[in-house]
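Omission of a single protein chain aside, the complex is shown with its protein chains in their original locations.
Presenting subunit A:
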Amino acid sequence: MESVMNFLQQGGFGFYVWASFGVTFALMIAEVVQLGRNRRTILARVGRLSRLRGQRADAGSHRRHASESSGGQA
């Protein structure tokens, strides 16, 4: 226990040492988390775009079918 306290104190300079190391790794972890979120957002956005385009292409080739289905929903 005492050795843990000694380690955390870093000879009385714990504040400076841990402020440096803490902020560094907090920032690096935050970057990784942000990249993961960013990836999900982009996949959802690009997926929505491609579905929209697919629907438009379908609507062009099967216009009658599309209007029938939308009429059924209304």
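As a convention for this text, a contact is a pair of C-beta atoms (placed from the backbone, for glycine too) under 8 Å apart; a residue touches a chain by one contact, two chains touch by 3 or more; residues count from 1.
Heads up, the rule we're going with is that contacts and distances are computed from a predicted model.
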Name the chain not shown, per its UniProt record: "Heme exporter protein C", "Succinate dehydrogenase", "ABC transporter ATP-binding protein" or "Peptidoglycan glycosyltransferase MrdB"?
"Heme exporter protein C"
Could you please point out the subunit A residues that touch the chain left off the display?
7, 10-13, 16-17, 19-21, 23-24, 27-28, 31-32, 35, 38-39, 42-43, 45-47, 49-50, 53
